[in-house]
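As you look at this complex, bear in mind that one protein chain is not there, while each of the others sits in place.
And now, chain A:
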Amino acid sequence: MTTSNPTLAIPGQLLGSTSKYQPGPGTHIHNHNVHASLMGTVHIAQPAKAPGPVKRLTKITPAPAPAELPTISVAVPTRSAGPDHASQKKREVLPEVGNVVLCRVIRITPRQAVVAILVCGDTVLDAEWQGLIRVQDVRATEKDRVKIYESFRPGDIVRAEVISLGDQANYYLSTARNELGVILATSEAGNAMHPVSWKEYRDSETGLTELRKVAKPY
């Protein structure tokens, strides 16, 4: 009895056996069966054509190699792409160690600045991930004399580098390079500011300066 392949899958749904399919994104293996992990549409990708069988007299040919099995995957349909299955390979972008990210400062305490990571590399993230910039990661020099209030303020946009994936709640970020730091800041009076040195921003209207850890413009 052949069961027709389901076109829609819900998490946990049995898709097929591992002897027939290779698991792709959105699926997992349980008891030698491929189950769906996401709710979405099922796609089967045929493998690249294997080279023709070589006739050997004495060799016992094994079962088809895993690379020759079709790959079954589940993709969540995106709103923008219509029923076009070929473009539904978009995966969620996550910050990795070493990525340069743009983030907004949410809260400052004397020991760290809590930020929300908005942009990773060139991609604007769908969800905001929380990050921490610890006081010893703000600068490369004189780490023990850093004052968070003179480096960041809530609302600043900061370019930072991910140094660790951290724990459940936070990524750990660092601004300890010349080109990392605050790139956009608003003054106490509410006006836009322009940078004047590595540690000062000046309000364009009132002329007052405020201290920040300024990123070197490219």
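In this text, contacts are C-beta pairs under 8 Å (C-beta built on N, C-alpha and C of every residue); 3 or more make two chains touch, one makes a residue touch a chain; residues count from 1.
The rule is short, and it goes like this: contacts and distances are computed from a predicted model.
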{"item": "Among \"Elongator complex protein 4\", \"Aspartate aminotransferase\", \"Delta(3)-Delta(2)-enoyl-CoA isomerase\" or \"Ribosomal RNA-processing protein 40\", UniProt-listed name of the chain not shown", "value": "\"Ribosomal RNA-processing protein 40\""}
{"item": "Contacting the left-out chain in the complete assembly, out of A:17, A:109 or A:136", "value": "A:109"}
{"item": "Option touching the unshown chain, where A:12, A:25, A:121 or A:154 are the choices", "value": "A:154"}
{"item": "Chain A residues touching the omitted chain (full complex)", "value": "107-110, 148-149, 153-154, 205-206"}
